[in-house]
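Here the complex is missing a single protein chain, while all its other protein chains stay put.
When the chains are written out, they are named A and B in that same order, and each has its own residue count from 1.
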Amino acid sequence: MREMTYSEAMAIGILEALAEDETVVLMGAGFGGLHGDPAVWGQLREKFGDRITNPPIAELGYCGIAVGAALTGLRPIVAIGTGSFSFEAFPQIANEAPQAYYGSRGQVTCPVVFHMRAGIRGAGALQHSTAPQAMYWNTPGLEICVPGSPADVRGLIKAAVRSDNPTIFIDHERLHPLMGEVDETSSGDIPLGVADVKREGSDVTIVATSIMVHRALEAAESLADQGVSAEVVDPRTLVPLDKDAILRSVAKTGRVVVADETQKSCGVASEIAATIAEEGFDSLRAPIKRVAIPNVPIPYHQSEEDYVTPTAQRIVEAAQVICS
Amino acid sequence: MANLRFVDALREGIAEEMRADPRVMILGEDVAVGGAFGVTRGLVDEFGHGRVINTPISEDTIMGIAVGAAVAGKRPIVEIMFVDFITLAMNQLVNHAAKVHFMSGGQLAVPMVIRVQQGAQGGWGSQHSQSLEAWFAHVPGLKAVAPGSAADANRLIRASIRDDSPVVFIEHRGLYFRHDPDGLEPGESVLGKAHIVREGSDITLVSYSRMLTECLEAAEDLAGKGISVEVIDLRSLVPLDIDTVIESVRKTNRLAVAHEAVVQGGLGAEIAARVQEMAMDYLDAPVLRIGAPYTPPPASPKLERAFVPDRAGIAARLHRMLSYSKEEGS
Partner (left out) sequence: MAGSELSVDTLKSALHRMMLIRRAEEQVIDLATSFDDLIRGHYHVYIGQEASGVGACMALGPDDYMFTTHRNHGHVIARGGEPSPVIAEIIGRTTGYNKGRGGTFHVIAKHLGVLQTSAIVGGCVPMAAGAAFSIKKRGTDQVSLVFFGDGVLEEGAFHEALNMSSLWKLPLIMMCENNSVLPEGRRQGEYPSSSFAATQLADVAKAMNVETHVVDGGDVREVAGLLTELAHRTRAGEGPFFIESRMTRWPGNRGSFPELIGGPHQMDWTWDPGTADARLQDWLTNSDPVSLLCRSLVEEGAMTREEVEEIDAATRKEAEEAREFALSSPTPSPESAMDYIFA
């Protein structure tokens, strides 16, 4: 076991994916974001420079090229940059990739990974803070990974690459510097569709995705001080969704907060809450609370930005309401 | 104007607004020759090519041109031939149209209407048959409207054109040529007001657009079995009139939401999440979500019929819902 940043663990996962299968190629290499450590990310170019293509600023074009490459034997990982830029490539991401397998009745597969850094990153303002995963969830045919820890990002990037389906891989700029343990002596594989209980508890279930896992753990700590035992369940992937793991926890606690950093209206938290309300109805002893972004774009100044950010404190407050 | 078709009521609404306000104009592929479904037929004769404008096949830039024209004083209507093609215009729609008012600190407004046509009907397959309204409902800054009758098509298009925000106006192609026996009753044209189309006491059934028809028919079938269904037409998805839904649930204690879009991440999720949060104590059964299965729309007629929820399926699921009891489980 070694403590490392989320960013380094992702780089290790991508390096491992490149090493294990020579059909894996990178379209762009900006996975590390604005502050990527050159010592970590430089290895991609040193070891696999011939498998990296640097595209022009043409999201639609290079995502389409990646889809075409995926249909014909390659397994591209596409670095789109921020989630907002994926809107330029929507025809390929939402209208071509997810329909290839279904539309051809299984004749072709489209094993492409669309990587994007999504979420409120600090001064990203309106066009560099968008987290589009809820819209992709409403688009059948896409798998969606939302890893929140170093070990999870390393395992899931490899699972996404190995999957024969197109995968949306969402990371979050604020996850990159966070530390966690990674076992480099094992493959660290994680299958898609398996949730992880990040903290056990008995009074309230906090279902948290991506960056919210950390805020949920912080909230659980603070709730423990108040005598409330919170269980933190991280679905890790939205499609497929490990409903059983979530419902198991809800059966135990009877109370749920869903914590997610997308806008509330038709957001990720809505779908998770609706699913629990439908399939875990008899277990529920209080209404499910959603802690998410209100229905506004992301403003620029920190005071307004903080106001719309779903924080640990807001998780605590929501849990207090339903536990009293 | 009794016995009007949806397409005619919609066209008349657009024409009325174009007569009333010279800033209103319409742009899109083939709109000067009526568009793919005849909504704009004849408008060019009255308003000329200067206000009914054919564009190249360039969705993102049609949208961008409209945003630019809107901030510079026009009130454009954009026609997107199939909602599936809006994927090509998502950058201008999401990153600009929806955000300019907020981004500019209120200096600018983007008064535009984006008319989209959607629905699985006619075997057009996975790229001409999707229902994508939840995308728009998720994007802050966009309003979304989905009329289910000719009268509402007329009222809501007029309200949408007059609105100072970007409004996505969702038309279902299965509605265009249907005669509306009620005709064009005078009524208020405001966004954000749901309408109780049929009163009932056992189950609240919420829907919009063409699925409303299947819901009303299912309610009729269930009435024959002594089950009283209250049917609510949302009409406007953003803003969402949740109060009307909650009030009804307080009476019926059961809620189902039916739409043609896939269940996952759909409007049903938002309504279910809100209602369980705001009115859990009134619910005797879980909120039932009815929608398309989690696949792209298939083309083959048989598969397509199975993909879209219908009268019989809705009635059967509502019937089962009534026998739900908390002790036994469903």
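One rule holds for everything that comes next: contacts are C-beta pairs under 8 Å (C-beta built on N, C-alpha and C of every residue); 3 or more make two chains touch, one makes a residue touch a chain.
Please read these numbers as outputs of a predicted model, since none were measured by experiment.
Student: Specify the residue from the set A:G49, A:P177 or A:P294 that touches the hidden chain.
Tutor: The one listed residue touching the chain not shown is A:P294.
Student: Please identify which residue in B:T61, B:S228 or B:N253 touches the non-displayed chain.
Tutor: B:T61
Student: Out of B:I80, B:M103 or B:V116, which residue would touch the omitted chain in the full complex?
Tutor: From the options B:I80, B:M103 or B:V116, the contact with the absent chain belongs to B:M103.
Student: At which residues does chain B meet the chain that is not included here?
Tutor: The list for chain B reads 25, 50-51, 55-56, 58, 60-61, 63-74, 91-92, 95-96, 100-111, 140-141, 143, 164-165.
Student: Using the document's contact rule, name the residues of chain A that touch the chain not shown here.
Tutor: Spelled out for chain A, the touching residues are 34, 54-58, 60-61, 84-85, 88, 121-128, 294-297, 299-308.
Everything below uses one rule, namely that only the chains that are shown with their structure count from here on.
Student: Quick one: in the complex, what on chain B touches chain A?
Tutor: Listed in rising order, the residues of chain B that touch chain A are 60, 84, 87-88, 90-91, 93-95, 98-99, 102-103, 125-127, 132, 134-135, 137-141, 238, 240, 261-262, 264-270, 272-273, 276-278, 280, 283, 285-289, 294-296, 298, 326, 329-330.
Student: Mind pulling up the chain A residues that touch chain B in the complex?
Tutor: Interface residues on chain A, with respect to chain B: 84, 87-88, 90-91, 94-95, 98-99, 102-103, 125-127, 130, 134-135, 137-138, 140-141, 239, 262-263, 265-271, 273-275, 277-279, 281-282, 284, 286-290, 295-297, 299.
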